[in-house]
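Step one of this worksheet: look at the structure below.
With one protein chain removed, the remaining protein chains of the complex are shown where they sit.
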Amino acid sequence: MKDSGDYQPYSYFQLMEVSLRELLVEKGIVTEAQVASAVEDIRNITPERGARVVAKAWVDKDFRTRLLKDGTSACEELGLDIPALKLVVVENTAAVHNMIVCTLCSCYPRMLLGMPPEWYKSRNYRSRAVREPRAVLSEFGLHLNEKTIIRVHDSTADMRYLVLPMRPASTADWGEDQLASIVTRDCMIGVATPRAPRAVKPS
Amino acid sequence: MTSELPPGRGHHDMGGLLAGRVEPVEHDYAEWERRVDALRLLLSGIKGGRTLMTVDELRKNIEALPPDAYERMSYYERWVTSITQTMIQRGVITTDELGRKMEQIEKRGRR
Partner (left out) sequence: MSARFKPGDRVRVRKAYPLGHIRTPFYIRGHGGVVERLCGAFGNPEELAQMRSGEPKQPLYRVRFLQTDVWPAYRGNPGDVLEIEIFQHWLE
C-alpha cells in the first residue's frame, strides 16, 4: 500500500497499525484491497450526506414523517449505504432544541456523517454537554432563548442521533441542493443552527 | 491534573465532571488513522470483513487504558491500541507475532 507524504520514521502507534494490518493480511483475515476500499469509502463519507437527508425532510413532509419514525429506513430510501447504523432523528422546533453527545466515548452517526469533530470527542464537551448545555452552546456562539427547552441526548447504547434543524424562514423558495448547502455538520450535532445568507438583490 | 474519582467510576465516564471551555478544534485525518478506522469496520464484520470483535470489546479495552495514557494518547492511538489488544485477547494474533512483526517493520523502514 503506497503511502504518499513525507518520509519520517513510524511513531509507535503507526508501527502498530502497519504491523497489525500486515499480520491480518498474512493470516488471510483481510486483504490490502479490502482495507484500501474501506479507506476510500470512509474518505467519501462526509456531512453532506446528512445535509441531503435534512434538505429532503424540509421539502417533503411525508419523508419527514418517515424520517422521524425510522431514521435508518428513510436514509436508505435515498440510496445511502449506512451499514449497522440505527438512526434516531430528533427535530428542533421553536420550543425545543436538541443536542447530541456521547459522554462515555464518542458514539456518532459515522456511517452517515463521517468522522466526528475533535471537540466532540474531547473531555470538555463530553463532561459539560450533559450538565451545562446552554453554556456549551454559547461557547459555540449559539445563544438560545431562555424559553427554549434543551433536550440533550447521551448516546450510550445502540442508537445514533441526528438533529433535524429548523428550516430558516427566508429559504421558502430554495431548492434542495441550496437548502443542503446551509446544513452543516454542527447543525446536525445540535451546536449550531442553519444560517441563510441574506439574499443578494440583482442589480 | 485529573481529580480523584470515586472508586467504581471509570476514567472514561466523564459526564457531569467539571471541565474547561470547549475548543472547536478540527483534525485533519492522516492516512494511517483512516486505515485504523477501516480495520475497525472490517473486523466488526462491516464492509465484507469477518466479525472478529465487537465494538464493546473495543470500548472495554480503551476504558482499560491507564488514565494518563488515555489523556495523552490521541483518539486513533487509543483505537489502534485497543483493536490490537482485542486481537490478542481473541487469539487472532499473539503478542510474540506482534513483537516480531513490529521489529521486522521497524528494520525495514518505510515502504
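Chains here go by letter, A and B, matching the order in which they are written, and residues are numbered from 1 within each.
Simple rule for what comes next: contacts are C-beta pairs under 8 Å (C-beta built on N, C-alpha and C of every residue); 3 or more make two chains touch, one makes a residue touch a chain.
Just so you know, these numbers come straight off a predicted model, no measurement behind them.
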| item | value |
| --- | --- |
| Listed residues A:V25, A:V59, A:L142 or A:M159, member touching the removed chain | A:M159 |
| Touching residue (missing chain; options A:S19, A:T103 or A:T193) | A:T103 |
| Hidden partner chain, residues of chain A it touches | 88, 103-104, 130-134, 146-159 |
| Chain B residues that touch the omitted chain in the full complex | 6-10, 13, 15-16, 54, 56-57, 59-60, 63, 89-90 |
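Everything that follows uses one rule, which is that only the chains that are shown with their structure count from here on.
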| item | value |
| --- | --- |
| Chain B-facing residues of chain A, complex | 1-5, 7-10, 13-24, 27, 29-30, 34-35, 37-39, 41-43, 83-84, 101, 103-106, 115, 117-119, 121-128, 130-131, 136, 139-140, 154 |
| List of chain B residues in touch with chain A within their complex | 12-27, 29, 31-32, 34-39, 41-44, 46-50, 52, 59, 62, 71, 73, 75-77, 80-81, 83-84, 87, 92-93, 97-98, 101-102, 105-106, 109-111 |
